[in-house]
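One chain of protein is taken out of this complex; the other chains stay put.
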Amino acid sequence: MNHPTRTRTTLIGLSAVTALTLAGCGGAATQGGGGGGGATGGPIKIGVLADLTGATGDVGTPYNEGMLAYIDWINAKGGISGRKIEADSNDYAYKVPTAEELYKKYVSSGAVAIQGWGTGDSEALRTKVAQDKLPFMSASYAEVLTDPKASPYNFVVAPTYSDQMRVALNWIAKDAGGPAEVAVFHNDSPFGTAPIGDGQKWLTEKKLGLTMSAYPMPKTPNFVGLLSQAKAKNAKYVVIQNVSSPAAQVAKDIKAQNLPMKIVCLNWCADELFIKTAGADNAEGHVLVQPFAPASANKPGNKDIEDYLKGKGSSLEAKGLHFGQGWWTMAIMAKGIEKAIKDGGNLTGESIRKGLETMDKVDTGGVVGTGEVKFSETSHRGSSGSSIYQVKGGKMVEIAANQVP
Amino acid sequence: MATSTGIYHRNYAAELRLRHTKAEKARLALMAVLLLSLPYILNVYWLGIVNTILIAVVGAVGLNILVGYTGQISLGQGGFLAVGAYTSGILATRSGLPVPLAILAAVLVTAGVGAFFGLPALRLKGLYLAIATLASQEIILFVVRRWTWLTEGKGYVEVHRLELFGWRVDRTMFEVQWYWILLVVAALAVYAARNLFRTSLGRSFMAVRDQDIAAEAIGVNLTRAKVTAFAVSSGFVGLAGALLAHYTETVTWERFTLDVSVLYLAMIIVGGLGRVAGSVYGAAFMMLLPAVLTEVAQRLSTVAPFLVEQLPAVKNATFGLAIIAFLLIEPRGLDRIWTRIKDYVRCWPFRY
Partner (left out) sequence: MSTFVALLVYGLADGAILAVAALGFVLIYKATRVINFAQGEFLLVGAYTFYTAFVLLRLPLVLAAVVGVLFATVLGVLVERFVLRPLIGESAISVIMVTIGLSTVLRAAVQLFFGTAVREQPDILPTGSIELGGVTVPLNRLLVVLIAGAVLAGFALFYSRSRHGVAMRAVADDQQAALTMGISVARVFALAWVLAAVSALVAGVLLADLAAVEQNIAAFGLIVFPVVILGGLDSIPGTVAGGLTIGLLKQFVSGYADPGLAEVVPYLVLVGILMVRPYGLFGETRIERV
């Protein structure tokens, strides 16, 4: 015996609920790009991906702060050609799927350019930004991002990891004054292995008389095995391609075991954080290859940053050089946007890319690379030089400026 | 036929049907209407999230076959997703195989790998099996990270935009076109899984879960059942991995860590172990949770700014709390909650 009333009631009830729900979330019909952020006027929308609480958060935080500080500073001066920058900055904690979701959000809300952060998101979004035609700058300095044929919309402001490795090897060859073994400790990831192949090629090309062996660093900070293997090969130099914390641990282990090895850090561990985490005694004497000038180098390009931070009751020394890194990366993108606006027409991702490629060289006052950053249609590598510092008395002291491979 | 005293069948065919009553069929029709209209209601961002849900549904259904229906605990999801993703990605980009064949190959390869890693299940049970699958997860991930041939030294595999017999997924309609593809695949996967448990093979899986020694006594070949369960489940997961590779267009090892395995387990626990519909609910819930949290945090950013500042930590905490809450309050998951609601409405004003 059927109960037609009961099934009918259920049916009606469910349809009513569904209809209400659909009506409630309807009206959000395909909300496409919000007018491209105002193609001819109005704020310039930029999407910013940051790692504030993830694996690289300790350097990602000052970088993001520097970037947002620049935007704050330039907006206070009236913006770029009278148009303010509207940055949507979100923490993706180095989780690539979150970065992809945020990217989609930025695209659908009309961003004209994207500031990324790490190798993970830069890789994942490389082809997408090319197809969506949005210029992408990040703090991932991998070689592949500098080739416009492979990555047409990526721009790398600083020397690549390979460039830094070449500079490091040049310096080691000079310091060693003869054949020597170089151990390379690297992060166990594409970020870590990026400069190794090019480093080997450089050694054979330039006949530097050095031999190189690469060791991936485990996640848990136990590097005794690596050091003992390096010691067995009589390595006198340890190039580290990793972030500050594991590098600091290596420094501590070298001191504890009294090993005659000198660390040469590439940019991600060549900072004040390395000195602080290792402790000034353990870090003493080690060499840092850093394309971004720290506060202690007293470069004119850092003056605006110092003034801005003084106004906020802080200093570049306190924030660390990654603050300046973020500031200048955004500043260089701003110069590209300025050129695009000057060239006229709608402000789109494509026009900004053109602007970045055709703008005059940006004088960073000695802060980024050799001081000048220039892109072109055939090269998206902004600069290739780095300065070399040594830890003396707990501070980064410049021992070789503007070294180009 | 449904009556006020219950549902009665007059022949076997009627008993095996997936939907018995008019109400069930009506709900199915409503759901179909809703799914067909989604691309016209949602914006690109939310449609993208729905797409990730659909891929997760395929994976969760696969995992549920293994864990929910056959009772074999597995922490190796991430590894199998990786196998499927890399196989399909590499075949599609490097050997020029048409994408549907690449995906099929990925399914078969993952099923094979799954069967291999299922061999410990013949000797181990429960906790020991869980730990063995944890080991398999870490080992597969290590191989994926170190085997440079996989990524040709680049560290990641780039997959071209999906192309089928000359038709390419469009850039502007990316999410919408992918939605239709994924909807069809997910619907087929769900239907296939549901069908599996109308067959004797499916019932043998459930027998292994409930009382494996008794099952052996009545003639269920335990070895065949367990290994087949692992193979079938891994096939589904391999499919999810292949879809992931083509949808996100990059294959990196970071997408296949232990956290992903835990996420999928959470999906089926929260959704309901041993119910295909549970996998769907669980996948939707677990993938929507972070997105909804992000929205809520941004809306509340003026009132409670710490939510936005600490969003990743808040997301993780909510994820863990959701798992614990479900296990403490309703261990049989969302599916059970929904069943209870249906029963309540159906029997009202009586208690049962």
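Brief remarks on what is shown
Per-chain numbering from 1; labels A and B assigned in written order.
The rule we apply is simple: contacts are C-beta pairs under 8 Å (C-beta built on N, C-alpha and C of every residue); 3 or more make two chains touch, one makes a residue touch a chain.
The model shown is predicted, which means the values in this text are computed figures rather than measured ones.
In the complete complex, the residue from B:A13, B:I213 or B:V303 that touches the missing chain is B:I213. From the options B:L30, B:L124 or B:L201, the residue with contact to the unseen chain in the full assembly is B:L124. In the complete complex, the hidden chain is touched by one of B:Y156, B:F285 or B:F319, namely B:F319. Within the full complex, the residue among A:E143, A:D188, A:E284 or A:E338 touching the omitted chain is A:D188.
Subunit A residues in contact with the hidden partner, per the touch definition given at the top, are 53-55, 57-58, 61, 188, 215-222, 224-226, 228-229, 231-232, 245, 248-249, 256-258, 276-277.
With the whole complex as reference, residues 67, 73, 120, 123-124, 126-128, 130-132, 134-136, 138-139, 142, 146, 211, 213-214, 258, 262, 265-266, 269, 273, 310, 312-317, 319-324, 327-328, 331 of subunit B touch the missing chain.
Keep this in mind: only the chains that are shown with their structure count from here on.
Subunit A contributes residues 1-3, 6-7, 10-11, 13-15, 18, 22, 25-26, 28-32, 52-54, 90-93, 95-98, 100-101, 104-105, 107-108, 120, 123-124, 126-128, 131-132, 144, 188-190, 193-194, 197 to its touches with subunit B in the complex.
The touching residues of subunit B, when paired with subunit A in their complex, are 1-4, 21-23, 26-27, 30, 33-34, 37, 40-45, 48-49, 52, 145, 151, 153-156, 158, 161, 171, 175, 248-250, 252, 254-255, 290-291, 309-313, 345-346.
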